[in-house]
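The following block contains the structure, expressed as structure tokens.
The complex is shown incomplete by one protein chain, all other protein chains being positioned as in the whole.
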Amino acid sequence: PMGSPSFLERAQALLRVRNQLARECLAELLAVFVLIVSGACRRAGAGRGAVGALGVLGAPLARGYSRSPRTLCSQPRSLAGAHLNPAFSLAMCLLEQFPWWKFPIFMAVQTFGAFISSAAVYAVHYDAIWHYSNGTLTTSGPRETASIFATYPADYVSITNGFVDQVIGTAVLIVGLLAIMDTRNKAVPKGLEPVVVALLVLSIEVSMGSNCGCPMNPARDFGPRLFTYVAGWGAEVFSRGNGWWWVPVVAPLLGSVVGFAVYQLFVALHHPPEDGAPRAEQNSLVFVGTALTEMSPGEKDAAGILPQKK
Amino acid sequence: PMGSPSFLERAQALLRVRNQLARECLAELLAVFVLIVSGACRRAGAGRGAVGALGVLGAPLARGYSRSPRTLCSQPRSLAGAHLNPAFSLAMCLLEQFPWWKFPIFMAVQTFGAFISSAAVYAVHYDAIWHYSNGTLTTSGPRETASIFATYPADYVSITNGFVDQVIGTAVLIVGLLAIMDTRNKAVPKGLEPVVVALLVLSIEVSMGSNCGCPMNPARDFGPRLFTYVAGWGAEVFSRGNGWWWVPVVAPLLGSVVGFAVYQLFVALHHPPEDGAPRAEQNSLVFVGTALTEMSPGEKDAAGILPQKK
Amino acid sequence: PMGSPSFLERAQALLRVRNQLARECLAELLAVFVLIVSGACRRAGAGRGAVGALGVLGAPLARGYSRSPRTLCSQPRSLAGAHLNPAFSLAMCLLEQFPWWKFPIFMAVQTFGAFISSAAVYAVHYDAIWHYSNGTLTTSGPRETASIFATYPADYVSITNGFVDQVIGTAVLIVGLLAIMDTRNKAVPKGLEPVVVALLVLSIEVSMGSNCGCPMNPARDFGPRLFTYVAGWGAEVFSRGNGWWWVPVVAPLLGSVVGFAVYQLFVALHHPPEDGAPRAEQNSLVFVGTALTEMSPGEKDAAGILPQKK
Partner (left out) sequence: PMGSPSFLERAQALLRVRNQLARECLAELLAVFVLIVSGACRRAGAGRGAVGALGVLGAPLARGYSRSPRTLCSQPRSLAGAHLNPAFSLAMCLLEQFPWWKFPIFMAVQTFGAFISSAAVYAVHYDAIWHYSNGTLTTSGPRETASIFATYPADYVSITNGFVDQVIGTAVLIVGLLAIMDTRNKAVPKGLEPVVVALLVLSIEVSMGSNCGCPMNPARDFGPRLFTYVAGWGAEVFSRGNGWWWVPVVAPLLGSVVGFAVYQLFVALHHPPEDGAPRAEQNSLVFVGTALTEMSPGEKDAAGILPQKK
């Protein structure tokens, strides 16, 4: 509205990044950051009997809800494709809606975003974590704090069961997302996708979180785990749960393929051919991305996932 | 967007099912599957004092919310009529909106879908169920796990009271659904129906769940019960609660008829005749179907339904 | 869609009520019934330590949510004005949007609807109430069940404080409703009013429920109280809390007047005059009505209102 170039206009002239991929990666990074920082839980502060447990309970609820706003900052109209989750990026590649060559780049950016978000979460909860952990950052035991960042299976859950859990969980998620994105499927009005996706993710997490917290997102799980390794929790973050760490990396990707195949076989392939209509709505990808971002594993205590404190 | 036939186009050419009824049944099956797997609760993992109870509490909330996304995969625009619940299919028949001859077919598909979903739920929670049940799958007692799958009445609830509960509960649900579907009733905007329906179902379940978990869906209750019978819980799944099993099959169907009659007598019959307007909106049936799918009975513990563990 | 008159068409020819007021009252009655039955809580079943308390906690949440669907059955397009709450009807009269002569009629219908709903709630929870109350229906003491139906103040709340509570609570509610209904106030899109109203009511109830359960609805409180008097709880339903019963009848009506005046003085009177625009949107009244229907008082335990059981 102003005549002479304003401060913002001058800043834009100076700093504007014109490369499409770079802009996509910046937005993806910010989106993952907002997602994780706003969804991080306070395990340490929460471990106080009933009241603490209630705080933890609130977390998964809020996490589910907050799926919707998070995608916002990742999808200005002029930037394409915030996915937030490698499992979703993979499904987009299979759908022929996202180029295969961008897949590893996005996966790296998503994982890096999760890593630096973990640093911010650590900064915000620095006093609480050290207060709670009595001066030692541990990955197991009654005062462990590693599960604030990454997921660990419940004591009674085998690697096999955890793997099946993550394949089925992610497959169900991808079936739901593909249904929401399917333009021949007019069910969800334009702006409600993030809410619907958030409810879908919340539902799956609450239903399946008891085994291993239902990460369903390789980047969201591996980035923070790497951070805890670097920040002083030590190698146990990879060894605990019989080397559990690779399950939330591999199983969601396999689940994504399974979910894609099931939706094609049960629904999409049987659509009558339409007059050149696009196979799915580009714009709606924006919202769907939201759903794939996972909850902070520390929040998953509410589902009784991790070994309970005595 | 591609010129030469893509992988997906070739798959479609090969595998496409053109029969309308077959496509409807496939979509109904997938919808019931997604519904139940994403809504299944983790009773076993949850049975741990306050924290466990909190996990269970989360479940009904999520279940209520998740009504909305579930319908999505069942209703591509080109497939008509995912109902998810025989009680809803019956109301649609009474409304002269669904052919009577399809009613038994849908009821069978819905029940079969609930059966196979129970198998998936069992697979996902295999370790947890066996860990919790100490090696014996029982239908009653402090370590029972049958109520993860089907409903059982609280100890103090007679068959008569449970029957009345299910008739009134389903009737109120059907009144709400008919009001939402009524085109002469402009209250709910097009895309908000699933959310509104989910809130209605959640409200009824929370209000009435203490007696017997408020199944309100014959297929959702009988399919999983059959699965538990087959999978090793034994004949007690039919005998417990003085032969309770038939109540959630018969009462919701009767409740559907009652709800239909009440809505006609109190509201619909008194609408002034309009110029050939359709009696109800075909498209909105899609959303309504969502609401009729019921919660996993195991989740109902939160309402204090089943005999509590000491 | 059929040529020959269908069953429904013949039923309509036979039973159709053409009188506008009669149709409004029928719809109002059904709306109140659905509201109360779907929102009734199970206090009896809930009184079981932590798990019971959790069930009770769920209730107010669901109640808040379920505001939205409930209005649905009360507002077919051809029937005007389901209010569900005398306090709202009063505000409509003050706004010159509802005729004063209909006010007592609506108040009577709303109260009668609440009365018969209480009978249905009693029927559904018959076994649970008698099981919980050990064979005596009492209004006070550790096994009291009267607060399932009507509100009673916490022990430490005086009549004066309760009165102030209800005046302020209802005034805030009416301010919010008038803002939502104000057409010069484009904030809420057409179909979202019920959700927004539900969140407003939920917020007020959670915030202010600890004193006396925040009834904010004379009909919703007095109808069920009358039912408990008739059904065997005895005269204590009127005497308990130093004759508390008249506070939730009178204070919400006064609060309605206060809220109306505040909104006029702070906002509405200062609107620049517009070219003959209607003062508020007739159609949106439909949704607003929802909000005024109150929660089942038994549910209010979650807020710690009533004397706690030891």
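Observations
Which chain is which? They are A, B and C, in the order written, and residues in each are numbered from 1.
Here is the rule we use: a contact is a pair of C-beta atoms (placed from the backbone, for glycine too) under 8 Å apart; a residue touches a chain by one contact, two chains touch by 3 or more.
Note that the structure is a prediction, hence the values are computed from the model and not measured.
In the entire assembly, the chain absent from the figure touches the shown chains A, C. The chain omitted from view is touched by exactly one of A:L26, A:I105 or A:I159, namely A:L26.
Of the candidate positions C:I129, C:V175, C:A219 or C:L253, contact with the unshown chain belongs to C:V175. For subunit C, the residues touching the absent chain in the complete assembly are 49-50, 53-54, 56-57, 60-61, 64, 95-96, 154, 156-158, 161, 164-165, 168-169, 172, 175-176, 178-180, 182, 184-189, 192, 195-197, 199-200, 202-211, 262-273, 278-279, 301-305, 308. Remark: the residues of subunit A touching the chain excluded from display are 1-2, 6-8, 11-12, 15-18, 23, 26-27, 29-30, 34, 37-42, 44-46, 48, 50-52, 54-55, 57-59, 61-63, 65-66, 68-79, 120, 123-128, 131, 189-192, 194-195, 198, 283, 286-287, 296.
Everything that follows uses one rule, which is that only the chains that are shown with their structure count from here on.
In summary, no chain was found to touch both subunit A and subunit B. Remark: the per-chain Cα centre closest to the mean position of all protein Cα atoms belongs to B.
Using mean Cα coordinates as chain centres, the one most removed from subunit C is A.
Subunit B maps onto subunit C through a rotation of 90 degrees [Cα fit, steps of 5, range 0 to 180].
The multi-chain contact residues of subunit B, meaning those touching 2 or more other chains, are 50, 54, 57, 61, 189-190, 192, 195.
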